[in-house]
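The complex appears here without one of its protein chains, the remainder shown in place.
The chains carry the letters A, B and C, assigned in the order they are written, with residues numbered from 1 in each.
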Amino acid sequence: MNTDKHGLKKNLLRHETILFVVLVAEWLFFDVIGHNFGTYDNTCDILRHYCEIGLLALAMTPIILTGGIDLSVASLLGLCAILFGKFWRDAGMPIPLAAACTIGVGALAGGLNATLISWLRLPPLIVTLGTYSLFRGLAEAITHGVDTFTDFPNSFLFLGQERWLGIPAQAFVFIIATIFFWLLVHRTTFGRSFRAIGFSPEGAHYAGIPLGRRVAMVYVLAGVVSAIAAIIYTARLGQAKADAGTGYELFAITAVVLGGTSIFGGVGSIHGTLLGVAAIAVLHSGIAHAVLPGEMAGMLTGLLLILALAGSILPKMISGLRARKSAPRLAKQIP
Amino acid sequence: MKQLLQLSAVTKSFGAVQALKGISFDLQAGEVHALLGENGAGKSTLIKIITGAHQPDGGTIEITGVRAEKLSPAIAHKLGIACIYQQPALFPDLTVAENIGLRLESANSLSRVDWNSRRNQAQKLLQRIGADISPDAEVRSLSMPEQQLVEIACALGAGARIVIMDEPTASLTQKETQLLFAVVRDLRASSVGIIYISHRLEEIFQLADRVTVLRDGESVATCPAKETNETALIKLMVGREISQIFPPAESAPGEIVLSLKNLGCTAGGVKNVSLDVRAGEILGLAGLVGAGRTELARTIFGITPADIGEIFLRGERIENHSPQEAVARGIAYVPEDRRRHGVILEMPVAQNMTMAIHRRIFPGTWLRFGAERACALDFIRQLDVRAYGPEAPGHSLSGGNQQKVSLARWLATEPKVLILDEPTQGVDVGAKSEIHKIIRRLAKDGLAVLMISSDLPEILGMSDRIAVMRGGTIAATLPGKSVAHEVMAVALGQKRSGG
Amino acid sequence: MKKYFRELSVAAALGILLLALGIFAPSFFQPQPLLSLVTREAPTLVVACGMALVIICRQIDISVGSMFAVCSVCAGLLAAMHWPLALVLAASVLIGAVFGAFNGALVAGLGLPSIVVTLATMVTWREGLRWLRQGVWVDLPNDVQWFGLPQMAGQWTLVLVALTILILLALAMKHFSVGRFIYAVGSDAEAARLAGIRPRLLTFGVFVFMGALTGLAAMMNTIQSPQVDPNSGTGLELKTIAAVVVGGVAISGGRGTLWGVFAGLLLLACISPALTHLHVEAFWGKVIQGAIILLAVVADGLRTRKQRN
Partner (left out) sequence: MKKTFSLLLAMTVAVFSGCKQSAETPSGGNNTPAPAAKQLTIGFLPKSKGNAYFVSCAKGAQRAADELGDKLIVDGPTDPDPARQNEIVENWITLGVDVIAASCENKEGISTALRKAQAKGIKVVTYDADALPDARSFFVNQATSQGIGYALMDEAARLCDTNGEFAVITGSLTAGNQVAWRKYVEERRAAAYSNMKCDAVEACDDLKDKAQSETTALLSTYPNLKLILSTTSLGVPGAAEAIKQAGKTGVVKNIGLGLPNENKRYVHDGVTQGVILWKTEDLGYLTVYAADAVAKGALKSGDKMFKAGSLGEFEIQGDNIMLGKPFTFNKDNIDQFDF
């Protein structure tokens, strides 16, 4: 078999490889035209600023792999942030206990999504559209929109603002989360099940894969990760408020899709997501360091997304003419 | 006789694979032209070219003497070509009347929909083929054969001059099949040309005027049906002699492995089923489509859990609420619809094969790629799966090989009971015989096999005992050496022989 | 009856809400404020109708809010240049259609997933508009408001335009082939292709239509006040998708009616003023909106679950 040559060509054309080249090009471009962009300090800053979005994107990847979506992650981040503040300030809990309770709440809220999606078999888009409003609404209702939690101890703020061993403290959380999700998706039977469910839920059910439990798992995990992101967010800003993380869900989804994960499920990878987050983060930071209008970052992200999609479709269209299904089929909307 | 369709030297390739290598084919008005060939011989591609779903790479198509360039489904529809696909191409969310209307009415987007005449027309067409289906029923609520009937009604009503039928009887009952044949003969009498595709050779001889055999993308023979016979056709299709004789039973049935007592499931329409399956035995489960055979299998496997009665596995009472419980206890189910349920088409062969044995092959949930590959290679060899490797995606395989992959997945679980649902439906003759041998070998090794099949010769040839279902329950259990009409008689609920 | 179960149950929920308002806050039913309220929702209804078609066609369009803003600003600028209003209206619809065509070309032409395409265009148009306009409001000439009609007449015109579009579309979806084709494509695009329908052309058309309706809605919004806020339309996509879904259109395509969408939109639109009238504090609004969406889908889920068993 001469799969070697074939394999190399295939690898070079892989979405992740192309995205990596784009990322490096971005980096070099901004390093040239921007001021002090390619410095170690700025690299650390990018890590700090995009840690929460990165975490949400990591958690979003297995969800999209199963063919689902979670619009509620950022709202949950807001809810968890103010609950963390409440636990610490109003309930007088020590920070670690408050964090543990917050993560518990995150898991419960993820569990609500999970229950509705896997038990009642409701479309994830709609369920999480509902909880998107619900969680943010609860956060506002609890604080009346006004209450802000501040004056956290420095030992806690360290997590969001300082470096440890020369690396931003929250990067360690992110690295651990990345390793966890990479192993989960690429090296365990869970990841295998997610893909199978994403490709064909019925087929997975007939193969004896516990559909409900696996689907529930990804949403609960997303809840937990949202809570962790909320704690890091609070530590980074030094305050918790009901509007924390507004709009992060779109960032996270964009990053995941940019990273090559198919919105229909089945196809995708954690390293792709990582590259997707990096591409967006570098773009935003680079635009700022090149003193270009900030709106360009959003516009270029949109453009990049369309190009990435078109790029991933084109080789398929060409080989699709060869393969069995000839005409490019209308993309189905997510279930 | 008028020439309706003439294909000359049509070629079509998909990448490196040349699906059609210069096929010529013609269809006259008022004839039934049967199209035969193993899976992958190019029948489906040929049909899709005629219906405009695919564009040919080369060659010409003439329809009633006029050359058709750039055929699309819309143009083909206008030219009077109708096709009944194997998998009904209906809209599940719409009603029967709407489905028929969409096919029949002009494709002019601005035309008004006349709901009354649409319902009446649907009603008439359904009556004509003897289908007892309400025009207001949503298609998603219909069973597979009912959908097939709606599909036939569509083609019938379209007033098409060329009707293509791709395995129309695959899921029809005997009675419905006979009605369909009557309709086909009617159509032929009104000088419609019919292209008829079926794996059931006896149907070909009942209906067809001419037969064309395809092999490897080439047309190997066209001859009047009267001048040929089954053996000759099979020889042409496979290019070699294949014995239609089923592998002989060798084993002596052992202890009772699976025992059902008054099993029932309201959701699945299964009631009061009592049945024993022994080790080393193939129990054939016969019956008409809709008799509850697949539903019974799904109940045993836990997809639609039983709400009454008991299941015993080796004398021990069990309750299956989900497939994973059934798998854990050693029950395996090779489903009927392999493209939807049997194989995940986008995933590689190896991953498909190990899907049901995650716990065993990947202890501690960690994937072990070496072990997986070894396991897959083992099954690829054992079952002679033709794929370019364990990493080949499921959709790159032919139907028969997909079925083998599905089978391998369940054999890998080392089951005590194996339920096979239509194991050879839509599988070509060569692969069919191989699958039969595999099933026989498994039984010989002591597996209890419950085999559902609508293919009567298969049931008769393979089974040690035959259970016949009717109306969701077991109507009778017959010895393996029964005769076809006995089984049919029970299945149809008649005292006299059923045909 | 059973066929329209969802539509009727949403209408019933709306009825209960209105009844509660009638008992506890009859002030809600003063004609003039009610008319103003309804007029404000008229553009939303037009967009929701388009969204319903898109979702029935098994696609989604989350760029409507951005298209709405761009069309509003363009219409405003043209009106400020003293173009005749009929021409401004035509231009707004045309601009919307062009944006819709862009989405449609990517979705139907290249076969890209609509949720991602429109996510990208949503961000791009919104940021592009902000870049070019820097958030500056557009001041309109005096005679633009209400097309130069008296206020009452202007309000009724807008409401009637929106209702006419709703009724025409609802009838067209049921009684014209093209409507049934949209259902067919949403139900199963491949089967539709085999039945001689051209699903890609139809999908493209639906996106163009969505854009044109958004342009119309933007115009309907622009003439309601003497200034154009370039941030108008923010959140419009979620509002309309929620209305469409609460109204019983299946997100998986092929099912649902515009009557349901109408009821769903009214229900959601009533919540915020109802809370004010019932003296509930503002921050409960989002919670209740989320709860209604969840309730609607959960009720559906429980019903189909019951049917399954």
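Just so it is clear, contacts are C-beta pairs under 8 Å (C-beta built on N, C-alpha and C of every residue); 3 or more make two chains touch, one makes a residue touch a chain.
Nothing here was measured: the structure is a model prediction, and the numbers come from that model.
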Visible contact partners (per top-of-document touch definition) of the missing chain: A, C
Touch criterion as defined above, residue of C:196, C:211, C:230 or C:290 at the omitted chain: C:230
Option from A:94, A:153 or A:294 whose C-beta touches the chain left out: A:294
Contacting the left-out chain in the complete assembly, out of A:100, A:157 or A:173: A:157
For chain C, residues in touch with the removed chain: 25, 27-28, 30, 32-34, 36-37, 40, 127, 130, 133-137, 139, 151, 155, 221, 224-227, 229-232, 234-235, 272-273, 276-277, 279, 281-283
Residues belonging to chain A that touch the chain removed from view: 7-8, 11, 14, 16-17, 20, 24, 27, 31, 34-43, 45, 48-49, 52, 140, 143-146, 148, 150-151, 157, 161, 233, 236-239, 241-248, 271, 284-285, 288-289, 291, 294-295, 298
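Quick note on the criterion: only the chains that are shown with their structure count from here on.
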Arrangement of touching chains [line / ring / star / complete / other]: complete
Pair of chains whose C-beta contact count is the highest in the structure: A-C
Inter-centroid spacing, chain B versus chain A (mean Cα positions, whole Å): 43
Contact footprint of chain B on chain A as seen in their complex: 1, 3, 186-193, 195-196, 199-200, 202-210, 266-267, 319, 321-324, 326
Touching residues (chain side chain C, partner chain A) in the complex: 55, 58-60, 106-108, 110-117, 119-124, 126-128, 130-131, 185, 189-190, 193, 199-200, 203, 238, 241-242, 245, 251-253, 281, 283-291, 293-294, 297-298, 300-302, 304-305
Complex interface listing, chain C residues touching chain B: 174-181, 183-184, 186-188, 190-198, 250, 253-255, 308-309
